[in-house]
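Every protein chain except one is present and positioned as in the full complex.
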Amino acid sequence: MDTKRADIVAAPSRLPLREMLLFVALLAAVLGVYAVMGGAYSTRMLVEAACYAILALGLTIQWGYAGQFNAGVMGFVALGGFSAMFFSIPINEAFWGSELPGELGRVLLYMVAAILVVLGATRLDRIGVPKRLRTIIAVVLGVVLYLVVINAFRDVTDQIESRAGFIGGLGLPVGVGWIVGGALAGAVGFFIGRVCLGLRSDYLAIATLGIAEIIKAFLKNSDWLTRGTATVSPLPWPVPGPAEVGFTLARAMYLSVTAVMIAVIFFLLSRAYHAPWGRMIRAIRDNELSAAAMGKDINRRRLEIFVLGCILMGIGGAALGSFNSMFDPQGYLPLNHTFLVLVMVILGGPGNNLGTIFGAVAVYIIWIMSEPLALFLMELAVAFGEGAFGWEAPTNMDSRALQARVFVIGLLITLVLRFAPKGLLPEKVKHVA
Amino acid sequence: MPLLDARNVHGGYGGMNILNGVDMAIESDQIGVIVGPNGAGKSTMLKAVFGLLHVSQGEILLRGEPIHNLPPNKLVQKGMGFVPQENNVFPSLTVKENLEMGAFLKPGNVKRMLAQVFEFFPPLREKRHQPAGELSGGQRQMVAMGRALMAEPSLLLLDEPTAGLSPLYMNEIFEQVKLVNSAGVGILMVEQNAKQALGIADKGFVLAAGQNRFTDTGAALLADPDVAKSFLGG
Partner (left out) sequence: MNELVFFINNVVIAGSVTGSIYAIGAVGVTLIFSIMRFAHFAHGDMMTFGAFMVLLLASAFPGAGSAFGVPAALVLLPVAMALTALLAVGIDRAFYKPLRAHGVKPIVLVIGSLGVTLMLQGLIRLFSGTGGSSLYVDDRKEIFRLALPFEGVRAPVVITEPQLWLFVITLAAVVGLHFFLTRSRLGKAMRAMSDNPDLAQASGINTNTIVAVTWVIAGGLAAIAGTLLSLDVTFKPDLSFFLLLPIFAAAIVGGVGHPFGAVAGGFVVGFAETLAVFNWSVLLRPFRDSLPEWLTQAGNLAFVGTEYKIVVPFFILVVILVWRPTGIFKGKVI
């Protein structure tokens, strides 16, 4: 408590020297990359960093503002990527020209009807059915209807796969997919949050970890929807593509789109952070007990912030997916899309938006640059090994270099938690009494 | 040499001082009772003695040896036992297992001490295979005291042993405290039932605002009209 007070007193009078130094260093690093790697490569890196910054902002409001740990960022990113793909790619005539859309619609209707029937069965006690009997009826109905619907569904999707490949896209503007991606991620977040947010914070971590793997499994195996491992490309951009205006310019335009998004999100988040809503969120984080005494709204507030974070991850994931111009469900990896974002947030400064953006860009540059570096170091080690002990080098050097990075990310997480738990740019707690 | 000798103890939580110079001394065969109004620092003093609170100034001596700011498990080794006010049993462990935990540092004594504790608290013998969480409040208190006695302490610290108990149990607990004391265990206890507690006290300490207000024998304090007026409710 007392150390925090000291921060509060010191914060307003202090020059933002630390921030300035860090951002100057970051700018120098970016310029350095431009000088060495060239414009097209470096701009691509910046666009990806910007997309990651959106993901990191989503995580920082969950973890930094509210103390909720989401271990499944990857799932929400993948949902965003899927949505970006589905809404923007061209319509598949082979599918829409056949009777399959009708079939699919019919099965989806069945699905809705089955859900309604089961939900109705759970309310049977209101018309006098004993509670235990009601539960049995509901469970049996659920199992039977599930089997019936899932079988009909498998039939249709099999037919889609064999006759049309996959259902294709909707050919809508890219922005639609991004917004829906956010909404989808938010809806999944709502479901998870409803289940877990009243319980120990560990349960949220477990559940998000699980849902991320499930989303990935679904996208990977639903060939009728996503072409699965066959991947979908190219995805259209919201700005003119490289084919029209050249790599550097196209990527620069993409970068400006993401930069505007970050600016808007940053502005809105800062407003919310300093509003009573933000104060309440932090009060809940810092002292659950006394916040619980304030009223029953706690779980609602928690749910709001969690869903908001997931929406940002969905949008960021959509922007990232469109930029990659390829939808590959297998490309979503916990390391790249969950833990990297986590490092960005805890290193940059959880709860501090500026710190989070700094962390995102800085960590992404290190991440990208570490790939050739890791390979180089591995080769050095191999050369040394061969020279010194006649050691035979394994053939799959790239994949082993990747594993070295896995180790480094893990080490980084533990080191930051121990030695810089508040990050490089700690959250500034203002006096609000 | 006194068993416990606390001199000018200052301390508190996170820089906020609750104790502002408390003196307390009891001999090895005595019962010391701490009374006083709410917020006077009674339980805080007990925690300071048991190393659960940082002592910023002053000293606490156990048989002449300074012990302040030693961790609790060291104090148990040096012959101190502590019975907290709440959560003072292991609910899913049986009564016997609870008692065994008290003798964790002296596993050789378990049999002998179990017999002695069952002598002090006969109801525990028949309940020894029952989980402590299923016992009544008074019986839990017995388990808690028994657990602390298992390590054969020379000084037993009791934090409001009768809190929340019915008057019937209250008398029983006071009787048992006297019994334990007569077996040669020095006792320092915090009590809300000041009159009754001072009745069995060799030494009484009336605290207010983290300082000694009155210090005397229990009988003398009970007879003192000033103490009666301000702390014993007439």
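For the reader, a short list of remarks on this structure follows.
For reference, chains read A and B in written order, and residue numbers begin at 1 within each chain.
Here is the rule we go by: contacts are C-beta pairs under 8 Å (C-beta built on N, C-alpha and C of every residue); 3 or more make two chains touch, one makes a residue touch a chain.
Model, not experiment: these values are computed from the prediction.
Taking every chain of the complex into account, the absent chain touches A, B.
Only one of the listed residues, A:203, A:247 or A:266, touches the absent chain: A:203. Note that of B:84, B:161, B:186 or B:210, the residue touching the chain absent from this view is B:84. As for the chain not pictured, it touches chain A at residues 67, 69, 71, 146-147, 150-151, 154, 195-196, 199-203, 205-207, 209-211, 213-214, 217-218, 220-221, 334-335, 339, 342, 346, 394, 396, 399-400, 403-414, 417-418, 421. Even with one chain removed from view, chain B keeps its contact list with that chain: residues 50, 72-73, 76-77, 82, 84, 87-93, 97-98, 100-102, 104-105, 107, 147-148, 151.
By definition in this document, only the chains that are shown with their structure count from here on.
Remark: chain A and chain B have CA centroids separated by 55 Å (rounded to whole angstrom).
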